[in-house]
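The structure appears below as structure tokens.
Only a single protein chain was left out; the remaining protein chains are all shown in position.
Entry: chain A
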Amino acid sequence: MALLSSILALRRDARLLKIPPYLSAFCIVVGVVWLLILPLNEYSRRTYVSENALLPGQVHTYFTGSEHDVFRAYRHEVHGLIDRSVEERSKAFESIFLEQNLKVATQKYNYTFGNHSITNENVYAILQGPRADATEAIVLIGAWKNMDGEINNSGVALVLTLARYFKRWSLWSKDIIFLISADSTIGPQAWVDAYHNGHDETQVESLKIKSGALQGAVAVDYPAGPWGHRYDKLHVVYDGVNGQLPNLDLFNTAVQIAGGQMGIDCVIQRMFTHDDSYKERLLTMLRGMISQGAGHATGPHSSFIPYHVDAITLVTVGDGWHDEMSLGRTVESLFRSLNNLLEHLHQSFFFYLLLHSKRFVSIGTYLPSAMLIAVNFSITAMALWVKSGRPDTSPSNPASTKPPIKAWNDEKKRFIGVKEPVTQDKPTSSKETPNSTDTEVVKDGNAISIVPKSATKITERPLLTPVLILLGIHALGLAPLYYFNYWDTDFLYGIFLTGANISTLMPIVLAFVFYWGPETPISQQKITLIQCFSLLLLGMFLAALATLNFSLSFLIGVLTTPLSFVRKSKSAALTWLQLVILAVLNPIMVAQWSCKLLGLDVAEVLRLAATGWHVWGMWTQVVVWLVWAPAWVMGAMVVAGGLFD
């Protein structure tokens, strides 16, 4: 009983409110350090192939000999199409596929948004598995243009050659679809949308022929010209749209086949030299996280992953001694492995961070880091809720446990008397707060006690205004979401600059409005409640997001950490300091300086984001404008209130 009542008494202790900021800071520090220790050997694992049916690299590959001659011829054919129109190009591919006795079809698409449209055509051919029953299919993609805009000359030629070669085998248990998409990100998206009938028929043509459920997709990117180019390594790209990842088994199979069977080193996340040191691992992981957090399409495979079709892209990099046939044999072996699959890839991980082509961290190990960061906001929000329930007129400690502890300090030997601490020791401790001597008698059944008035005073929390303001500011986020996605793409940079100015000034303007508004000035309690709700929402959103897109949640979490600590301050210097820190962490400013750091063009990023919104179904912007930006505005607004006091 004594313990319980002392805890209950502690509830009203003002010192309790001093703990949460430290707790929040502790969560943040642990969260960040947690991430930093992941690359260590003790916290990461070697990759392994979990699905027994895959048997990577266990088959002999026969893609050699005269196939090389045929490949060279196709490479010339493809090279000859570079300057042709889209129709001529499609016709040429169709005729090559038809000569190979495959079922061919084309698909036109025309995405229009803003003031520009993207029009092009995909060509695809279906190799019907000789004994298959059209229930399952695997896809081999050769995009006409790769991510850098180069013509994927050898890659497309390799797809054509492999189509001819695969046709002769009778062992395929699944159909094989050869897709020559018009570009690396939009064409595959149009195709895979139409394959699942998830397309808008005004923009994307329906597919004329289809096969069964897609089990996997592999894209090859080999932009060597008609005279070939020997490459050094394979760059395996695996990020999907919205940070979704393919099953780790597919990635591992590719790495194991390329490395173990063909002797080609694999690299990831553009870390072309990787000495497997802590620094390199950390850098690889961070690059992976930034790519995952941005949620954009990173290759022809990206569009497949949201449809639960595991996909990767193999990109050739560097100058070395591997030729097109070794890439062809890698793909052959990979397809033989996929062909072995009895079930959809499900054994291995879908949530992971890769540190090296052969090292990874699984979700159980890394998730706490983002969760801790999200929890820090919830802790602060709870503290602010408690604070808002206290009378803001007497912020100092009213009563409660301070006196008994003092009493206990005086007479160390006897520790009793927590039973009636309040009445007994009141006078000794109330020197600083004379008004707290107001007491009243409280009866509960037979028990009677005299408690200070402030302890029994009920502080009403006016919830309506803070909730309305909260919802209003979140709704305001729809405006930039609309303008950045539906406005003419040429003006996006202008909108960006305007947005930067508006967003920097907005908190100050809002604070000013609330200060001079009808209910003036808005009470400190309401300000506290607004910040409380804002942080509560932010914490909830980030915790939920951490399970879907860990990287995005972590990055936003880290960039919004100051929101847990900023408070309305009476000191002008402190207010301005907080405002400057927040201005740097404004979502728009973050976009600005991160583009500078990563060497990107802001206008290009904005155009890509609008494309992502319309074509890929990317929701990074939703998170930025409806979660991050409102939270930032409210944090900054609370601080800016200090300017007008």
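What we mean here is this: contacts are C-beta pairs under 8 Å (C-beta built on N, C-alpha and C of every residue); 3 or more make two chains touch, one makes a residue touch a chain; residues count from 1.
Basically, contacts and distances are computed from a predicted model.
Visitor: Can you pick, from "GPI transamidase component GPI16", "Growth hormone-regulated TBC protein 1", "Probable vacuolar protein sorting-associated protein 16 homolog" or "Translation initiation factor eIF2B subunit alpha", the UniProt name of the chain not shown?
Guide: "GPI transamidase component GPI16"
Visitor: Check each of A:5, A:41, A:64 or A:459 against the chain that is not shown and name the one that touches it.
Guide: Within the whole complex, the residue contacting the unshown chain is A:64.
Visitor: Would you mind spotting which of A:196, A:457 or A:567 touches the chain that isn't drawn?
Guide: Answer from the full complex: A:196 touches the omitted chain.
Visitor: Can you tell me which of A:168, A:279 or A:443 touches the chain that was removed from the display?
Guide: A:168
Visitor: Touching the hidden chain in the full complex, which residues of chain A are there? Just list them.
Guide: Spelled out for chain A, the touching residues are 62-70, 72-74, 76-77, 99, 101, 103, 128, 130-136, 164-165, 168-170, 196-198, 209-210, 212-213, 226, 307-308, 342-344, 346.
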